[in-house]
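Just dropping this structure here.
Left out: one protein chain. Kept in place: all the others.
== chain A ==
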Amino acid sequence: MSSYNQTKNAAELCVLLIRELYGQLPSRIFEILMASGRSTVQQLGRISSLGLRQVRHGLAVLVQQNLVYHYTDSDTSRTIYEANHYFAYNIVRNGKILDCVHRNYGEDAKRIVHLVMASGHMRVGSIVDAYLKNHGKLAKNVNGLSDQPNSHEDDDPFADTAPEEPQVSGYQVLDDIAHLIAIGILEPLSPKMLQSPEDIKSEVDKDLMKAYPSGLRGKQKGEHETRVANTVRDIRNKSQDLKMRLEPAYLYGSGAKRRKLANGDRSNGFSAANDDDAIEDSILLRVNYEKCLVELRNQRLCQFVDDHVGYTTAQVYGAMLTALSKKLPCCQPDPQGGDSIDPLNPPTVTTIEIFEYLKASVDVFGGIGKPSADQINVTSAEKVERQPPSGEGDADDYGIDGQASIEEDSDNDDDVDMGMANGHLNGTHGGDDGEAFGQNGAKDTKVKFADKGPTKAERMQRMRQHLLVLAESGIHFVRHSGTRDQGEWTVDFEVLFRQLRFVELDTIIEDTFGREGLRLIKILRAKGKIDDKTLPTMALMQKGDVHMKMVEMELAGFLDVQEVPRDNNRVAARTLFLWFFDEHRTLTRTLDNTYKAMVRHLQRLDVEAQKKKNILSLVERSDVQGMEEEKLSGDAFNEYQSFLDIQSRLLGQVSKLDDLVSVLRDF
């Protein structure tokens, strides 16, 4: 699913999104670029019947917003433009990303990201200036973005918070920018990044080929290829330099600096300001959507866990993912290789690390049942899986795995309960807490927290229980991968999302074809191809009902049927009909349908806006803007309100559809 197969609907969607946000001209040019591929300005002018001046205007907007790749051939000095549909699609996520940044990193971070997002890319100096101009003193409505129908926020918090702001200094802003770069949400932009990956590669290829004037022979070919791949990777990693430099101080560092950030406390002074010299004013920054996707993915996964397990567990999972995503630069491995992450050895986090991210407000003592002591099999609960699940078939590996890895728990097996299980681990590792924790007194503990608050160690152990529940789940939310520091945890995202894609698909199937439809499809998924006559027995359904459902689902494209004649006369009676479920095809179809639904919602929004044209043109007047309620007549205001309602419903739905696209395609 990682490849971006552009369908008509996806292209249409990108064009619509650009039109919503940046207007007719850029979207027209983008449309042509999508339709006709790489083009020069002259070609664009010819196809669009626009003047070259206009074409350049449109392209300028697209370049500013990172929506096109451009490449100037050094020999012919011709510049070629190419649509970057990946960035175009990401427009739909802007609102969500801002929301997420706000939630995870606070108001200041959100404002900075908002500024950068609105202008596509920005110099550090300009960011600081703009920020101080807008928020240092009273300023209103800095950025057109929030007024665009596409921003998924009902109101812009900018407008009215500014006056109460304490004085912000440039250092403070720089500090926040540095932090965002260290996290990876902002990334320095180099000219290379505006070239398409293919162009970069072919240029490197051309460069390196100069060393072989007589062409490649035999072994040289392989050598050459690795050298090209390495150079391409170096170019890509170059933009990471700054992030690497900032990381130690902002992510892993200790002491005053980190504390200051965590508190959001301004009075601490800027003792570490000299670090910020690393960021020069002239560095260009843009939003790194790949990292933002990681943050969005965390959020989505929490929703899944909330749905499948429970609210509290979802919160614990959130803490775990936050800790883990520090080590994840992007969601899907780069198809061209050159990743620092080894799929067989994904990064892990330890229980102690996770606990640092767990919010104090999360009540880890709830959310899981409390059965009696003898009903818990600690050996099984604490099972360590060092290898990622193979995906197919759960082999009976318990005997090998379980025994090898859990020796240390074995002394507990007779008289264990949850408290004991935890107590045991506490006894071995928990000493550093400096807490005298009654590790054997499970009963005592239970009584204790009725009177006084639970201790940190207890909280941590209860948090572990939530993680163990997730690890035990059939959906593989978490893998308990080691025992260091009270347990190491990781997530096998590929396996997990393969399952979650099915969950989304199942939701659609159950909604469209009912429980029976889902049953039949899941049988096919489990068993492969199945003949017409076997199905009713397995599904415990009437033959006729099965047949009707199958045909219905086949017409809707969820199933396929294969006819296998048993002899040369291809008569129906002598033919086997094998039903099957084509995972890839169904996912692709569903994805495309989702694009199409998004397009329809946006088109509908256009139509609604057309209907209310008179009111909207009134609202757009600068003397009305911002004080619609006073300036508009009662009827007109009501009508404006109803339009806003419709708009938020439609855009809200688009954003939900995007959630689906994310799961099916990006995560």
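By our rule, a residue touches a chain if its C-beta (ideal position, glycine included) is under 8 Å from a C-beta of that chain, and two chains touch if they have at least 3 such contacts; residues count from 1.
Throughout what follows, contacts and distances are computed from a predicted model.
Participant: Not counting the visible chains, the remaining one has a UniProt entry; which protein name from "DNA-directed RNA polymerase III subunit RPC6", "Vacuolar protein-sorting-associated protein", "Proteasome subunit alpha type-7" or "Mitochondrial inner membrane protease subunit 2" does it give?
Facilitator: Hidden chain identified via UniProt as "DNA-directed RNA polymerase III subunit RPC6".
Participant: For a quick check of understanding: of A:M541, A:L578, A:L616 or A:L644, which residue touches the chain that isn't displayed?
Facilitator: For the chain that is not drawn, the touching residue is A:M541.
Participant: Which listed residue, A:E510, A:D560 or A:E639, touches the chain dropped from view?
Facilitator: With A:E510, A:D560 or A:E639 as choices, the missing chain is touched by A:E510.
Participant: Which candidate, A:R103, A:K206, A:K238 or A:R585, sits in contact with the chain we can't see?
Facilitator: Final answer for the missing-chain contact: A:R103.
Participant: In the complete assembly, which of A:Q6, A:S36, A:N345 or A:S380 touches the absent chain?
Facilitator: Of the listed residues, the one touching the omitted chain is A:S380.
Participant: Need a quick check: the contact residues on chain A for the chain that isn't drawn.
Facilitator: Residues of chain A in contact with the hidden chain: 99, 102-107, 157, 160-161, 164-165, 183, 258-259, 261-264, 299, 302-303, 306-315, 318, 322, 356-357, 359-371, 375-382, 394, 398, 418, 421, 452-456, 459, 465, 468-469, 471-472, 474, 503-504, 506-508, 510-512, 515, 518-520, 522-523, 526, 536-542, 590, 593-594, 596-597, 599-601, 603-604, 606-608, 646, 649-650, 653, 656-660.
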